[in-house]
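Complex shown without one protein chain; remaining protein chains in place.
So that you can tell them apart, the chains are marked A and B in the order they are listed, and the count of residues begins at 1 in each.
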Amino acid sequence: MKILVCAKQVPDTSGKVAVNDDGTLNRASMPVITNPDDLNAVEAALKLKDAYGCRVIVVTMGPAAAESMLRELLAMGADEAYLISDRAFGGSDTFATSQVLAAGLHHIGIDPDDIVICGRQAIDGDTAQVGPQIAEKLDLPQITYAGELTVEGRTVRVQRMLEDGYMTIETDTPCLVTCVKELNEPRYMSIRGILRCFDKPVTVLTYEDLKDEPLIDASTIGLKGSPTNIAKSFTPPLKGAGVMLTGVDDSAVVADLTDRLSAKHIL
Amino acid sequence: MLDKKHQMIQQLTREFAVNEIEPCIDYAEEHGEFPDELWEKAARYGFMGCCIPEEYGGQGGDFFSSIIMMEQICRTAVGAASMFMANSLSGMPILKCGTEEQKQKYLRPVAEGKKRCAFALTEPGAGSDTGALSTTARQDGDHFILNGRKTFITLGPTCDWAVVFANVIRDDGKKALTAFIVEADTPGFSRGKREKKLGLHASGTCDLIFDDVRVPKENILGTVGGGWRVAGSGLSAGRINVSSQALGGAQGCLDEAVKYAGERVQFGKPIAKFQNTRFKIAEMDAKIEAGRRLIYSAAQMVDRGEDALLQASRAKYYMSEVANEVAYKCLQIHGGYGYMEGFAIERFYRDLRIMPVYEGTSEVQLMVISSAIMK
Partner (left out) sequence: MKQNDFMNTDIQAFHGVWVYCEQRQGRLMSTDLELVSEGRKLADELHTELCGVLLGDGVDGLVNELGGYGADRVYVCDSPLLRDYVTEAHAKVICDLVAAYRPEVVLFGATNIGRDLAPRVAARLGTGLCADCTHLDVDVGTYVEFLRENSTLDEKGIGEDKLREKFGHDLKMTRPAFGGHLMATIVCPRFRPAMATVRPGVMQKAPFDEAKAAAVVTEHPAFELAETDLHTRVLEVVKSTRQIVDLLGADVVVSVGGGIGSDVERGIALGQELADVLGGVLGGSRVAIDSGWLSADHQVGQTGKTVHPKLYIALGISGAIQHKAGMQDSDCIIAVNKNPQAPIFEVADYGVTGDLFKIVPLMIDSFRAAKKTL
């Protein structure tokens, strides 16, 4: 059994977000982090490793600089890493991204007792689409929003979190699971992990390496192969100064407040 | 300046300090110790034995790694420094001078964070003047019987064993300074009451009292009369370690001041907009960075196996003085709030006062430096 984890290096949107004049994100000026949900995915894999001794392989698609994230995941305890990186893959939307990642996973090889784990969604796009789309392209059963995960033999049992409760779902390996932050608390790197992570293998997969994969078709990858395009990107108007609400009496003021909050979908 | 490995250690420690240590500070300030759960967690990630070799339960990192680590810990909480003493004061003498058996028995559990080891040199009547030490060890067959009192002992209240320096009285009456590893559950070993200190409230300090404590001769660290060598074996590392505590604490002060200056509005604008504030902060930043380079160079000398005694003294002197200057000025930027409990600067101000004092006062460092450069 091995666990394949898909992870992404993202700009840290929790701090100050820099926007260029043309409305696009100024990525260069923002610190990068490992996507938070993906850390939960890595933790889930490492827990299975702790319990069953399986290998944990992390896979990312991104620029060469994403290797630093892979080293960090190796320092947490993953065994091996793949960096899928090529200009030909740049500008991919979720469909094209999942196409490339699925090809990469297929290239690495998915055995009957393997599990692919992804984070629920990445904080830069917040789409939650890449996981299910990889599953579709690899023809794997998927279970998303995992809030609890147990594996016994080839049976994978998951609590899929819903807005109003959860479903307990079972499937067999090979399968794909996406996890939410409630699943676990990701461990840190360890000192020893850091000292050893530079000896672990990081393999770079380029278009050349993957071009013979059945899923790789020049018409379905990269910016040109993406079914969706960005027609416009823009910043919302700046938050104005606060308003002091006044009215004939307290009830009127509160009614005004409720209307304003409802209009902004805050309630 | 830092390679990728050291950057990662810096990042890991920063995350650990902010997420795990910081929430425990109030508890530790009140109880005099960080909670056991934090010790266990820190041990699990390998902080305790960062620069101890793997064969002795450590992580196998270089000394520089432990300095990077200590800086980031103290940037959040100077009082947490003593948790990680295995990388310096208590671990180094056993690593450098211990037998294989001693290292397995007394270093491994400390490097693994399972046991705590104190370093007991200072006495009520003897600080840097170690010639005046009065604790004695009398041989009785295969044992030595220790009598005396050690004071200001970090980890004293909770240590499982300690490296204790005592004078063996030879037949001819001559004194031979000798280091012993003394287990805390040996009859006659007791602890004084917890000291109330100006700062470092999160770290326990007390006297250790030896009243006819029988120590087997296998627990001699080094040789009879080799006490100087043992004490000296961790001297540079200890001083560089304290320098990095001062460095982290100073950076922590500056972080607080920068944050506060951006939030505090007076005369219609944040005080960060006033040139007085800006220049003060810039000046402190430059001094901290100068100290950082000095400390890092000293640590790298240790890793290269060079004699770092002079560089360690320079670092210790400079950084501990700068740290107190920085704490003073950063508190000033906070105005009245800085004097109140609850603002981190108040704690940093108290904690950093020890830096020019322990591990050799600033005056002792000046002695070392001057005698190295002047005949």
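The rule is short, and it goes like this: a residue touches a chain if its C-beta (ideal position, glycine included) is under 8 Å from a C-beta of that chain, and two chains touch if they have at least 3 such contacts.
Quick caveat: nothing in here was measured; it's all calculated off a predicted structure.
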item: Chain not shown: contacting residue from A:Asp111, A:Asp164, A:Glu185 or A:Glu208; value: A:Asp164
item: Residue numbers in chain B that touch the chain omitted from display; value: 18, 22-23, 25-26, 259, 263-264, 337, 342-344
item: Sites on chain A contacted by the missing partner chain, in the whole complex; value: 11, 13-14, 17, 19, 23-25, 93-95, 98, 123-133, 135-137, 141-145, 157, 160-172, 175, 220, 226-239, 242-246, 250-251, 253-255, 257-258, 260-262, 264-267
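Going forward, only the chains that are shown with their structure count from here on.
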item: Computed distance of Cα centres, chain B from chain A, in Å; value: 41
item: Residues on chain A engaged by chain B in the complex (per definition of touch); value: 68, 71-72, 75, 188-195, 197-198
item: Chain A contact footprint on chain B (complex, rising order); value: 4-5, 8-9, 11-12, 15-16, 44-47, 50, 54, 59-61, 65, 69
